[in-house]
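Working notes for the structure below.
One protein chain is absent from this view; the other protein chains keep their places.
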Amino acid sequence: MSYNTPNITLPKFTYYKADNLADALSLLKQYNGKARVLAGGIELFKQMRQRLIVPEHIIDIKGIEELRKIDVTDRGIEIGPAVTAVELQKSEIIREKCPPLFKAASFMGDRILQNSVTIGGNLTSGLPCTEGVPALMSMDSVLEVRSAERSRILPVSDLILNIRKTTLNSDEIITKIIVPYNGGLSGGYLKLLNASEMAVANVAVALFSAKRKLRLAMGAVNVKPYYFDESTLGWKWNESIEENIRLALNAIGSTIKPMAYNRVASAEYRGEIAKVLAARALKELFRGA
Amino acid sequence: MRTITLTVNGLSKEVSVNDNEVLLNVLRDKLGVTSVKAACWKGECGLCTVLLNGLPVKSCMTLAVEADGKEVITAEGLYSDDRAKKLQESFVKHGALQCGFCTPAFIVTSHHVLSKEPDIDGEDLKKELSGIICRCGTYYQIYDAVRDARKYYKKEH
Partner (left out) sequence: MSNKFVGKEVPQTDSWLKVTGTLKYAFDINFPGTLYAKLATSKLPHAKIKNIDVSEALKVKGVVTVVTGRDLPYRLGLYLSDRDVLAVDKVRWIGHPVAAVVADSLAAAEEAAERVSIEYEPLEPVLTVERALEKDSPLVHEKLGEYRVFPGFKPVPGTNIANVFELKHGEAEKVLEEQDIIIVEETYSLPQISHGAMETQNVLAWWRFDDYIELWTSIQSPFATRFLMADAMGLPVNRVIVHAPPSGGAFGLKAGLGWEPLVALLSRKVGHRPVKLILSRAEQMTIAPVRDGFIAKVRAGFKRDGRFIAYQADFYLDAGAYADYTVNVAKTAGYSADGAYDIPNVHIRSMAVYTNKIPTTAMRGFGHPENHWPLEQTIDRAARKLGMNPVEIRRINLVKPGESVRATGDRVRADEGDPQKVLSMLADAIALNHVEKPEEPWKVRAKGISLLVKAPSQPPNAGASAIVKFNEDGTVDVLTGNGSMGQGTPTSLAIIAAEEFGIPLERVKVNQLEMVNTDSNPYTWQTVGSRGLFSDGSALLKAIDDAKEQIRETASRVFKVPVEDVEVSGGYVSSRTHPWIKKEIREFAMGYTYPDGTTVGSAVIGRGSYAPVLNTFLDSDGQGSNTVFHTYGGTGVELEIDLLTGQVKVLKAIQVYDVGKAIDKLLIKGQMDGGFIMGLGAALYEELKFDKDGGVVNANFFDYYMPHFEDMTAEMESYTVETPQKDGPLGARGVGEQVMVGVAPAIANAIYNALGVSINELPITPEKLWKTIKDQKPELMERAAKSLYGEKIQGVSQI
């Protein structure tokens, strides 16, 4: 994958600003396959300038109030897909209750882009290096996905299908991101770059100490993210952190299949960095716990 | 084509745009606001940054139609803001520019940052300004200029 494009202009399309979700879904149904949803637009416009995608219709969902909210409900924390990276970082709820996402949000593009980048756009870009996917996976998050006809729940871990491809159908929109915990967790997020703005690896960790649940999710290492919990990490609560990190790194090392991808990093380096970041993230997590 | 309304540096403008036109081109080519530069046309360099309803956005990644009804502020417009003028003066004094091509973007962005957080310093300040590339490498001078201008953005001033 490369971002080279000779073009300065965007291809032609018709723009719709949806006022409510029903309108957006019906437009998406009407133009099924020929329309794209505009949330942040960063990845979308890059791909359009490159003519990788040439949608005839663009449906802007940023004006839909219900997609821009962060709420605490009985399902946990509900985040609208049109919430921007800046809004995530300004939110007390996110800061207190979703620390991996709070930290990841500060890496979603630079500070200026973060005013435009949305969590929904970040997730659906389908890029292996996306920040949101591992951050949300570490909190066992799910997505509420809707089309004009139906609604379904999709675990974040099942979202990425391939590079720039997700498991969303072309008439579907993410309408809610649901973090199924209302607080009580600590967590972190780490990312490493290698002479490119594309991550070599990124790691999110979350610890629900009351329930003795530990999660570690890892992006950029391969096309799809990796997910570990206390059992797949081989975690032993009565052992020291150093022993546990050793066990975890063994488990991670025997699970991940790092890729050489886009000349950003070799598979070997990716794999090692993933482990280093995992170790540091775990260490920081327990030092802080 | 559709007609949109933009308030650009305080003046209300009606302008006809195509749906696929970005704010950058409408500002530069149709409204003559040439302080808004471009160097990558894909959100990576930050030179096309403008304040849209008070928030810095990269105008090459913003459709003109998305900006309909909104307020745009650029470096030309900031000259009439007393604090921003002092910020500009601080850039001049500190030599916080060489070729000057990225300077308008740094001005609008640092104006936004100081308006929001006049005590900002150190790594936080660097991070806030990380969305704009200066190939001449004037980061040291910009850093000093913005820090020095903080006093004008504090309440007592």
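Order of writing sets the chain letters: A and B. Residues in each chain are counted from 1.
We take it that contacts are C-beta pairs under 8 Å (C-beta built on N, C-alpha and C of every residue); 3 or more make two chains touch, one makes a residue touch a chain.
Here the structure is a predicted model, which means the values were calculated and not measured.
Undergrad: Which is it among B:V15, B:A39 or B:L55 that touches the chain not included here?
TA: B:A39
Undergrad: Which one touches the absent chain: A:S26, A:T167 or A:N194?
TA: A:N194
Undergrad: Mind pulling the subunit A residues that touch the left-out chain?
TA: 2-9, 12, 51, 110, 192-198, 200, 207, 209, 212, 235, 237-242, 244-246, 249, 262-266, 269, 272-273, 276, 279-280, 283, 286-287, 289
Undergrad: Give me the subunit B residues in contact with the hidden chain, please.
TA: With respect to the unshown chain, the touching residues of subunit B are 20, 28-29, 34-42, 44-45, 47, 74-76, 78-79, 88-89, 91-93, 95, 97-104, 107, 123, 126-127, 129-130, 132-143.
One rule holds for everything that comes next: only the chains that are shown with their structure count from here on.
Undergrad: Taking each chain's centre as the mean position of its Cα atoms, how many Å separate subunit A from subunit B?
TA: Their C-alpha centroids are separated by 29 Å.
Undergrad: Can you name the residues of subunit A that touch subunit B in the complex?
TA: 3, 5, 7-15, 17, 38, 41-42, 45-46, 49, 58, 60, 62, 86, 106, 109-113, 115-116, 197
Undergrad: Give every residue of subunit B touching subunit A within the complex, in rising order.
TA: Residue list for subunit B touching subunit A: 18-22, 25, 41-44, 46, 49, 55-58, 60-63, 65-66, 109, 127-132.
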